[in-house]
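The complex appears here without one of its protein chains, the remainder shown in place.
Just so it is clear, A and B label the chains in written order, and each chain counts residues from 1 on its own.
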Amino acid sequence: MSAGHSGSATLPERIPVTLTVNGEVRQLDVLPWTVLLDLLRDHLALTGTKKGCDHGQCGACTVIVDGKRINSCMAFAVMKDGSNVTTIEGLAKDGALHPLQQAFIDHDAFQCGYCTPGQICSGVALIEEGRAKTRDEIREFMSGNICRCGAYTNIVDAIEQVIGANGEAGR
Amino acid sequence: MQPANAYIGTPQNRVDGRAKVTGEAKYAAEFDAPDLAYGIVVSSAIAKGRIKSIDTSAALAVPGVLQVFTHENRSRTAWFDRNFRDETAPPGSPFRPLYDEGIVYGGQPVALVVAEEFELAAHAASLVRIEYETDAHMTDLDLRRSEAYVPPKKRSNVKPPPSPRGDAEGALAQAPVKVHAEYRVAIEHHNPMETHASTVIYEQDGTLTIHDKTQGAQNSQSYVSSVFGLSSSQVRVASPYIGGAFGSGPRPQYQLFLAVMAALELKRSVRVVLTRDQMFTFGYRPLTIQTISLGANPDGKLVSLMHDAIQTTSTFEDYQEVVVNWSNLLYHCDNVKLTYQLAQVDTYTPIDMRAPGAALGVTAIETAMDELAYAAGIDPVELRLRNYAETDEADKKTFTSKELRACYQLGAERFGWAKRNPEPRSMRDGRELVGWGMATGVWEAIMQKTAARAVLTRDGNLEITSATTDIGTGTYTILTQIAAETLGLPMEAVTTKIGDSSLPKSPVQGGSWTAASAGSAVQNACLSVREQLFKYARQMEESPLANASIEQVMFVDGRICLMNEPNVGVIFAEAMQAAGVERVEAEEKASPGMLTSMRHSGYSHSAVFVDVKVDEELGRVRVTRVVNAVAAGTILNPKTARSQILGGVVFGIGMALEEESMLDHNLGRFMNHNLAEYHVPVNADVYDIDVIFVSEHEQLLNPLGIKGLGEIGVVGTAAAIGNAVFHATGKRVREYPITVDKLLG
Partner (left out) sequence: MNRFSYLRATSIDEAVRAAAADPTSRFIAGGTNLIDLMKYNVERPERLIDITRLPLNRIEEADGGGLRIGALVTNDEAASDPRIRDRYPLLSSAILAGASPQLRNSATTGGNLLQRTRCYYFYDPGTPCNKREPGTGCPAAFGRNRIHAILGTSEHCIATHPSDMAVALAALEAVVHVAGPDGERAIPLSDFHRLPGDHPEIDTTLRHGEIITAVELPPTDYGRHYTYLKLRDRLSYAFALVSVAVALQMDGDTIADARLALGGVAHKPWRDPEGEAMLRGQPAAEDRFAAVASHILKDAKGYEDNAFKIDLAKRAIIRALSQAAAGTPQSQTDKRIQ
């Protein structure tokens, strides 16, 4: 078998970017076509963010960028220069789970676990958004996260519980 | 008194929960290696023919590209079909990736581009130029129907239809009430959230550690060994977490072959991850044309039952599943004729998908039974009770247990079925028509020979190992529960390790058999440890248990104590210290009882009740409430068990209303190969689901009385929804999914 080329020609130019990922400032040189999701998974070893479809059709890659939940598969890393990114790995503080992470465990809001980081990031953002008050609203505003194991009712229960607890605390 | 470590039957959080909610759980594509290269698969644009030329020069010229593998430069692999046959393969010649220039199905892998980085490989893959010579293909089952045949060679573990009994045709002709119709369920693809992936780590000594998305680590291992001529010690497959599979993972898929080939050729680690579109380039739930004829007396009692199925398979393998047998298994009838045939199309071979066969066959018979209920003017639940099968009539066996009657009763009560007006179109809620429908579910309770090991160390920790997997079903958790309870330890003291080919032997995970099989093996291993531990305890000097038998003691909180005098006992660690051992270990197997299976049939059952709201003018159906009453023997963990049923119901909602892989017969290609156009249910589609576990005393199948829950939740759900839609609208849709177009007009 003939040997292939092995990278003798020059590789393309990389662009410096600065991202704050889970509170840590990261200076990186990225290729323009490196997608945020692949940057997180392949370059920063933050594999908690999942690739389910790579086309914005499933929500498994959901992360929170500058306070907003987005599909990290649909963003070039270079375009997010200067952004603040929170992934599933950044939600627990000093070993203590985020209340929604704990609620997911308590309500068995997952099975295989693959969509779970995206669901949780999406749910955390939804709770922050403050727009979901009813189960109908939670369902609709969580519909960007597909769960093929079908844990939806438990996911709604988990989010509802945290929203309820926040409401109690605010009183 | 409930012992402190009574875990079996109690709701427990998943032991792998924390790993999954923090992102620490690692899936196949998430293991790293210092020299990792990335492979991207190039898929065929045609459905049948051959590659005339393949030009890889532009791809190879991309800096960072290591190699492009094609049929022209692939490495030598085993010669015989049997080397490619995995433990779940149907009869035939398994597909061999990059074997030669031939194209046998649309989307077939034709090249693997390997590069230093994922993005480079993806780019280079787009530069591979292929010229094809096209042959006429055929993907339309309707046009192959006349060439259907009875598979000459039976697939192992798939029961062919029983021989006809009585005179079904004659009885049908005489029957005062008849139903005759054809039913179809669209082709479905599994679409687990994790796409298929293999990371092959090329160790310094040349051995391979493979992280594969698989439902059978040892199946993948033996496939790799046999195809590439490696000894089993050279290949280890480790799949601790699997991001869903639903049947897409028992067979080793082509990304495994390609990743291993590239790693062996390049002598470095390689990862191959399929794209979401490529998830439509291997097995699927086959299109099945089912014809059912029911003849009944005016009281609804069946006098004739005929159920025929014609199912797609590929041109190279005779895929088989149990489609029609369920009809007679559920309903008593003296005149029965069931047939099952295959017809070949130019696609990949179908593969098992959640409740293979039953999800199709039961959907058809349960829709037909609803039609019979209306034809005879009998309540659908009552009709089923009148035809209730007390025995397995085809096999002339009794059931190990069958609480289906209780499922009907408890399900109906919880649902409020008695308030149903049977008249179609009689119930409304505002603008929407309301439909209440029900159906039965059934799945075989299977056990497969499985081994497990238990190792108790003097620090009080217990390690449980088996090669079986957890595809999200909760295997980690139920094995931990069984082990903790059997040995009287807190669950926190038990560590369960599975999904690794180096661990005690297990078949692939599937068929709902894992809890019964691996669970029994773990129980046996722990019972062996108990016996040894008890022996050590009795042998201690002045042992308080010296005169006790094992039946007189219990194992609680790390102690062995007398049942009638719990204060008297021995701590595990003391017994081990006295015996001078650091660890007590045992490996045991569990197998299905031959005697039991000769005389008895074991099945789980369910009754599904569904409330739909239909906007008739706009053809929109909402499944607003589901009650699923399940009898499946011992429920090890009501929390994770409930999730299994919830998931099955959601799968059923997809089958009933949304899922359809659309083949373009001109191109021989699935066209909606993505999650935007292949619709699986989203959160907004799923309202209330109420799961009831009906108490069922099962003692013949295995000591714990486990039947399994992976499939039963989906079986019956689609039919119940279809029946509810009929009740709401008066319109009988016999082709699932029931999409808007089928309800208009």
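Rule of thumb we're sticking to: a residue touches a chain if its C-beta (ideal position, glycine included) is under 8 Å from a C-beta of that chain, and two chains touch if they have at least 3 such contacts.
On a predicted model such as this, the values are computed, not experimentally measured, just so you know.
Enquirer: Per the definition of touch given earlier, which of B:Q344, B:N683 or B:N723 contacts the omitted chain?
Expert: Final answer for the missing-chain contact: B:N683.
Enquirer: For the chain left out of this view, which of A:Q101, A:S122 or A:N154 touches it?
Expert: That would be A:S122, which touches the missing chain.
Enquirer: Tell me which residue among B:H123, B:R155, B:R559 or B:R734 touches the hidden chain in the full complex.
Expert: Within the whole complex, the residue contacting the unshown chain is B:H123.
Enquirer: On chain A, where is the contact patch with the chain that was removed from view?
Expert: Per the touch rule, chain A residues meeting the hidden chain are 12, 15, 32-33, 35, 54-56, 59, 62, 68-71, 73-76, 78-79, 81, 122, 125-126, 129, 134, 136-137, 139-141, 143-146.
Enquirer: Considering the whole complex, not just the chains shown, which residues of chain B touch the missing one?
Expert: 43-45, 107, 119, 122-123, 126, 277, 430-432, 613, 615, 617-620, 622, 657-658, 662-667, 669, 671-674, 676-677, 679, 681-685, 739-741, 744-745
Here, only the chains that are shown with their structure count from here on.
Enquirer: Once you find the CA centre of chain A and the CA centre of chain B, what distance in Å lies between them?
Expert: 28
Enquirer: Looking at the complex, which residues from chain B come into contact with chain A?
Expert: 13-14, 16-27, 29-30, 32, 60-68, 73, 75, 114, 116-119, 123, 191-195, 241-246, 265, 273, 275-276, 471-474, 639-640, 642-644, 646-651, 674-676, 680-686, 688-689
Enquirer: Please name which positions on chain A make contact with chain B in the complex.
Expert: 1-11, 31, 33-34, 38, 41-42, 45-55, 57-58, 60, 87-89, 91-92, 97, 101-102, 104-106, 108, 110-117, 120, 138-140, 142-156
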